[in-house]
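Missing here is one protein chain; the remaining ones are kept as they sit in the complex.
For chain A:
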Amino acid sequence: MSKILIVADHLDGQLNSSTARTVACAAEIGGDIDILVLADNAGPIAEAAAGLDGVSRVLTVERAENAHPLAAIYAPQIAAAAAQGEYSHVLGPNTTFGKDLMPRVAAKLGVAMVTDIAAVHGPHEFERPIYAGNAVNTVKAPDGQTLVASVRCASYGAVGAGGSAAVEALSLDAELPGHTRFVELQASSSDRPDLQTAGKVVSGGRGVGSEENFKVIYDFADKIGAAVGASRAAVDAGYVPNDMQVGQTGKIISPELYMCFGISGAIQHLAGIKDAGTIVAINKDEEAPIFEVADFGLVGDLFKVLPDLEQAVGK
C-alpha cells in the first residue's frame, strides 16, 4: 500500500487550498496520507491540515529558518522526512511553491519527478499535460523508488474539512544551507476572491488598453463577485501585476465561469482555462481564436459591452 507525504503550501499562517486539492489526488492514489508542515509557527496551519478529509497524520517541523518557503531550506528537510518515514510518494501542489520546491526534493532523493499529475491510473501511472495542454501523456514512473510529483490543482476539487488527524512534531536530521536568504515579498493585496480558487473569474487582455481602463474590468468583477485575471500581454504592458496572469506560464484555473474581454485566445492563454466550466469571450474581432473555445461568444467593443452587462446583470 502507498504511504503518501504531502508538503503543505501556506502563507501568512494560512493553509493554501492547493493542499486540499493535492490530498484529493493522493486519495485517488490510495493509501496512508500524511501532511508535512514546515513553518516557524505551524499551529494554525497544522490545525487546518488536520481537518482535511482522508489525512492520517500531520507532521510539523517548526524552526525559525522555515519562516519563508525557500526551496533550498525546505528540500533537505522534506527529503529527510521522506526517507525517515519510508514514504512511497511525496506530493506537492503545482503552485509556484511546489514548482520551485519539488524538483529539488526529487533530485535530493535521486529520483525522477512527475510534473502536473492530472489523473491517476495507478500508484505509478498518471496522466499529465504537455505542450501547454495540447496533448496529454500517460506516464509510468519507475517502480521501487520514491515517487515525487506535483499535482495539477485545477484537475482536483478540494477535499472536505470534516477530518481530525493527529498532529505530531517531527524531529529531523537535516543540515540546512545558509546560501539563500529571503528578502521580501511584494504581495498585491486585494479584497477580491483568490484567482486560483474563485468560482468566477473576469479577465482582461491587451484590448483593455491601459491600467486605468482596467477599472471597468474590476468594477464588473466586483459586481458579480469574481476574481480578476489577465493575459500575459496585459501584464507585460503593466496594466496589472504579474500574479494575475492566467495561462501556461501563469495560473491554471478552473472556475465555473470564465469571462474574458479583449483577449485573443493564444494557446498559451488557453492552457490556463481548459478546465473552466463555461467560457465567455467578448472580442471586437469575430475571427479571434478565443471564439473557437468559448461556450458563449459575443462580438463587440468591450467598452460598450461592459456597461450594458453591468446593467443587465443587475436586472
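Operating definition for what follows: a residue touches a chain if its C-beta (ideal position, glycine included) is under 8 Å from a C-beta of that chain, and two chains touch if they have at least 3 such contacts; residues count from 1.
Operating definition for what follows: contacts and distances are computed from a predicted model.
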*If you had to name the missing chain as UniProt does, which of "DNA polymerase IV", "Electron transfer flavoprotein subunit beta", "Aspartyl/glutamyl-tRNA(Asn/Gln) amidotransferase subunit B" or "NADH-quinone oxidoreductase subunit J" would it be?*
"Electron transfer flavoprotein subunit beta"
*With respect to the chain omitted from the figure, which of A:N41, A:Q145, A:S164 or A:S210 is a touching residue?*
A:Q145
_Missing-partner contacts on chain A, residue numbers_ = 11, 70-72, 75, 95-97, 99-108, 110-116, 125, 129-142, 145, 177, 179-188, 196, 200, 224, 232, 235-236, 241-243, 248-249, 251, 256-257, 267-268, 274, 277-280, 291, 293-299, 305, 308-309, 312-313, 315
